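Okay, here's the structure, questions in a sec.
Apart from one protein chain that is not included, each protein chain of the complex appears where it belongs.
Presenting subunit A:
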């Protein structure tokens, strides 16, 4: 197992904020919008440097999505920011018609996704957003795994023409990817090479997969750990290459199983290379209040759960 170390823990939303601060300097046509959550989305640096390119929409997310679509006309690149729940479910039809169907160059940037939002509870803990967004034609869907990858993804989507959904979160987690990485949309990252089982992981579950891989290695199981940061377009080639090598797979995500990364992996395998697949994710239930760690444990979004599913799937080979 390849060794991953970290010297600090940070929240992925701060990676987004750092990316926006850089884009403010490098891209004069980037505009940041928010619906009363500028602080939560870490936009302070962007706003300080570019007050004229910051659009405070107030608590009116539907209008924010439409304003973003309109801003693209005239050449601006709007980054519309709010919590993941209000960035997707609340405004699905606005995204569908004014952004995705109209194919506008809008970046929907969503923080506080999943149960790790914590104490606010289920009203705010969206677990269906990746599914909703990946179903939309023209939409690119990205779910980075740590501060550095989120920052790199933020920079990358500014240079990608077309609608993007970028999903990140609130909790502080290890920073384990390189600070100078170049983010390639649609290109999976091989975290560890192994031949016994494939682990396809995204977002906050990537660090859990690494922890699981270390424990499995001690038991003599070498996991092929692949970070699928881009949910759509899916790197089918990387998924198939890995499973052809290992013969079985586990998916891991902080998302509902219906519509999530695991679903996408299952489609690829069913069509091209049928192989046993087990899932780590949330099973058809809403979240609840609690600390992020408590909720990850209760909803089975941990290294231990990944190990359990690895053993289950390997027995099915």
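The definition used in the following text is that contacts are C-beta pairs under 8 Å (C-beta built on N, C-alpha and C of every residue); 3 or more make two chains touch, one makes a residue touch a chain; residues count from 1.
In the analysis below, contacts and distances are computed from a predicted model.
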Report summary line: Per UniProt record, missing subunit out of "ABC transporter permease", "Transketolase subunit A", "Acyl-CoA dehydrogenase" or "NADH-quinone oxidoreductase subunit F" is "Transketolase subunit A"
Query - Candidate in contact with the missing chain, chosen from A:63, A:181, A:258 or A:289 - result: A:63
Query raised in the report: When the complex is taken as a whole, what residues of subunit A touch the one chain not shown?
Result: 31, 52-53, 55, 57-58, 60, 62-76, 78, 93-94, 96-98, 101-104
